[in-house]
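Here you go, one structure.
Removed from the display is one protein chain of the complex; every other protein chain stays in position.
Note that the chains are named A, B and C in the order they appear, and that numbering of residues resets to 1 at the start of each chain.
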Amino acid sequence: MKIYYFAWVRDYIGYPYEDISCPKTVKTIEQLAQHLKDQSDGHRRAFQDLSSIRAAKNQKFVANDSEVSDTDEVAFFPPVTGG
Amino acid sequence: MKIYYFAWVRDYIGYPYEDISCPKTVKTIEQLAQHLKDQSDGHRRAFQDLSSIRAAKNQKFVANDSEVSDTDEVAFFPPVTGG
Amino acid sequence: MIKISIQNEEFDVTAEIKQLSSKSIGAIATFSGMVRDGSKDSSLISLTLEHYPGMSEAALEEIAQKAKKEWSIDSITIVHRVGRLKPEEMIVFVGCASAHRHAAFDGCQYIMDYLKTDAPFWKAEETKDGTTWVSERENDKAAKRRWHLEESN
Partner (left out) sequence: MIKISIQNEEFDVTAEIKQLSSKSIGAIATFSGMVRDGSKDSSLISLTLEHYPGMSEAALEEIAQKAKKEWSIDSITIVHRVGRLKPEEMIVFVGCASAHRHAAFDGCQYIMDYLKTDAPFWKAEETKDGTTWVSERENDKAAKRRWHLEESN
């Protein structure tokens, strides 16, 4: 699964992109975040408070309970602050 | 009294400005318009329907019953259509 | 800062926006009104804008002052062109600069609504059939009244 990070989520994790294979127990965005949280100290800090993180699946904003599969492009980032 | 005309009011009257001495019976904008109406055929056409004319006294919009005196600058024109 | 200009010449919108800008400005809302050919047969040749010199500048200044008082606006520019203009040429430009965008938008709209009813300008349309003075629009009177309603709420 292709995963992108932006803004401070990327700063904590240390890189903007990773391609991972998820265990079959990971079926939603929230489960994916919980799984990623254990990958490193950086991931732990990035995913510490899930309420402060937003997610996109295949470049559309999605809710935490949205289903994900290995062919999806997923992104995690803070609430947007453009304009 | 200095009197200015704009847009089709001026077109009917034929000139943009006149300086006139009013009879003492002319005390309001409406009385002034009625007085001017008799000056020429052009004036008559211009002041035919007073409801379609607006007035300014000393460069401020005023109502028909506003008082006027010989030292005022008065203007008659159609409703504005700028912008 | 309030800048009012009534002129025949074209002007540069980018330069006007730059002038409105400063360190405390986060938002600039602008409005540009163009000569539009609203006829069915595209027969508009030109639009001639006439004004009441002296009163027109004072009227625009007063409208801008009211907008500054009503919202948190730093700078306002109003440019109104007069004389003979061709289709697609700019007639009027209003720019409002503020720290925040809603004040800039509201101020700009307020100025346009009042300008349409309270500033002494008149338009004459030239087509192949001759020149006729444009009539006042009921819509414009209604647009201005809307602000009165909000004030009394």
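Throughout what follows, contacts are C-beta pairs under 8 Å (C-beta built on N, C-alpha and C of every residue); 3 or more make two chains touch, one makes a residue touch a chain.
What you see is a predicted model, and the numbers here were worked out from it, not measured in a lab.
> Could you list, sorted by label, every displayed chain in contact with the chain left out?
So, spelled out: the chain left out of view touches A, C.
> Write down which of C:22, C:65 or C:131 is the residue touching the left-out chain.
C:22
> If I consider the whole complex, including the chain that's not displayed, which of C:32, C:72 or C:131 touches that chain?
In the complete complex, the chain left out is touched by residue C:32.
> Which chain A residues would touch the chain omitted from the figure, given the whole complex?
4, 6-8, 11, 56, 59-61, 75, 77-83
> List every residue of chain C that touches the chain not included in the displayed model.
Given the touch definition above, chain C has residues 12-14, 17, 21-34, 36-38, 42, 87-88, 99, 101-102, 104-105, 108-109, 112, 143 touching the missing chain.
We take it that only the chains that are shown with their structure count from here on.
> Hey, how far is the Cα centre of chain B from the one of chain C, in Å?
Centre separation, chain B to chain C: 26 Å.
> At what distance in angstrom does the C-alpha mean of chain C lie from that of chain A?
48
> How many angstrom between the C-alpha centroids of chain B and chain A?
Distance between chain centres, rounded to whole Å: 73 Å.
> Can you pull out the residues of chain B that are in contact with at least two other chains?
Residue numbers touching two or more other chains: none in chain B.
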